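Take a look at the structure below.
Each chain you see keeps its place in the complex, though not every chain is here.
For reference, chains read A and B in written order, and residue numbers begin at 1 within each chain.
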């Protein structure tokens, strides 16, 4: 059928904007290390099982093995062996450069010492790279520096001052910020802007803490969110599914309803990341709040052969101009590759059904696919490959 | 395939009972006004986007354009222009009289001054119209009249007395009542009947409030619900998805479990409206509580090409005798038209699959479709077009 081919060709050629992803590892990986990177769990696989026996594991064997010269569904051991024979930079390039991703929003705050930084990632990927700043990480770094540095006055005040300065420096080049409030306090926090006294008191407690700092204080996290709201930033929020450090029932995006109401006129915009299994709730929020966007990034990779269904569910209430694409790839270049293949296939499958059963013209299907694939993100972040001079990528 | 044709013909011919809907506007609409009526949001579309780029917008262009003499998927501007060339009464009649809806349960409490009243709607639609009384609206109207009227005693007591009298007058002709507790207090309220003292104290606060009254007091709302329970009414409840005035996470119908337990023997019956994304939870409640019914009305319109999936999910736990049909159309006659077309198509698609994969005979499929389409509502509301003398429609 020519229409399907036309739609498939168009979707295959979309220069994707992966608005939320991370760097990749540069070490050669053992099977155990590789398995740890294809699950959100912080534990090893259950005895008697392997992480390869999962949707993501099957996708690695099926889709990635041929990229390494193996047959589809090569055994895990063969896959790890073939991978280890190549330079890691070659592995990374081979997968990432096949994705057709043109623009990357690379978040730099998670386990940054184990993965490539944006500059290295730009060289590996050959794409345009925008930096996304993780608010909590910057706060932790600034607080440690102030705490451990020379006392030039009240450390809490100095921390807050330095935090503002440092974030503003980042925002000169960064395309947006990210918050992991979901992990650190859950999303059931008070939406109100905290008072100066509350923030100062929280800052005093924080800079008095010894050891490696981990920001879990709700007041400071809200301070960071309102800092970004005041600067009309694009604020990426972890939502829903993640690792076992998250209380998933406290990561429902509906818990942010009051925050969205309070920031409606601020100029800030929010992108709800992943969202599974709350992606229908996210679609509702993207409908009723003009400054809320969402994606089902991580869930596409990890639901594998079922990602079609997740993509379909993401196309219910939300206006088509509010849905984004991301891989949330971390560590493994395979996650970029699988995430884009599954996204293109799933979106094709869903749009074909809308074409066949609901009469959507092919050119309208293509238009919707391009919106989700890159146009919405370009409009949202105010950047584009053709006009990237306006906002210089980091 | 003859069986499919038989099933399709039967479903196309069902004289639907739209048990929850609203009047239509009689003004000629600008594009901006039209767009505002195809989203639950109270905000304008995000800059750079249009409300037409959504499931509902695509359905308008696809299904409704031909009714106005345009090609399917006419442009939004062409659609608005063609629509504006017709008298609004002609637009309203053209869409509504093509729906095959025979009976309407018209709820009159929402923005009543902007849409047709039941009498006008009866003339436009040519159908049988039953009135559904919105409890909170009646309470607000009575309270304003008492507050602003001559003092003939304690105003709180007078308000409560007049409220009872007025509601009882409505119930002579109305087919049921509706509560928007979901919007006003959320559904996580105490299920117990409030005491007389509590109700009186709440009434005192309410009639002392100045300006246009908005009933948000949980005690008075519970008083209204128990008033209706005591009169063994059919009580329509807004559930789940709605506009941005709702805290969606507090609109899960499971929060009403204790209310359903407490009213099991009362003779009252509850219909859970829309329910998305909690329609599976609604199906559970309809299974375990004999006096609980539900529909996925609003969600059918707004999920468009995905409404098949929502309808399918509504056919899981619930007994087939407990599922209802509604459009929840408000303002636009297109919403009646799209809602019925999508309902018929979606139900056909789901029942065909049950026929093909699970051996359901065509006559059983038809029987289930007729139950959902109108028989359940006729039994529930105690009315039917052929025996409507027993309960005179308003």
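Note that a contact is a pair of C-beta atoms (placed from the backbone, for glycine too) under 8 Å apart; a residue touches a chain by one contact, two chains touch by 3 or more.
Here the structure is a predicted model, which is why all the values come from computation and not from measurement.
**Student:** Of how many identical copies is the complete assembly built, when 2 are given in place?
**Tutor:** The complex in this structure file totals 3 copies.
To be clear about the criterion, only the chains that are shown with their structure count from here on.
**Student:** State the interface residues of chain A toward chain B in the complex, per the touch definition above.
**Tutor:** By the definition above, chain A touches chain B via 252, 254-255, 257, 260-261, 264, 280-281, 284, 287-291, 312-313, 315-322, 353-354, 357-361, 364, 368, 371, 379.
**Student:** Report the residues of chain B in contact with chain A in the complex, numbered from low to high.
**Tutor:** For this pair, the touching residues of chain B are 39-51, 53-55, 58-59, 62, 72-73, 241, 243-244, 247-249, 276-277, 302-306, 308-310, 345, 349.
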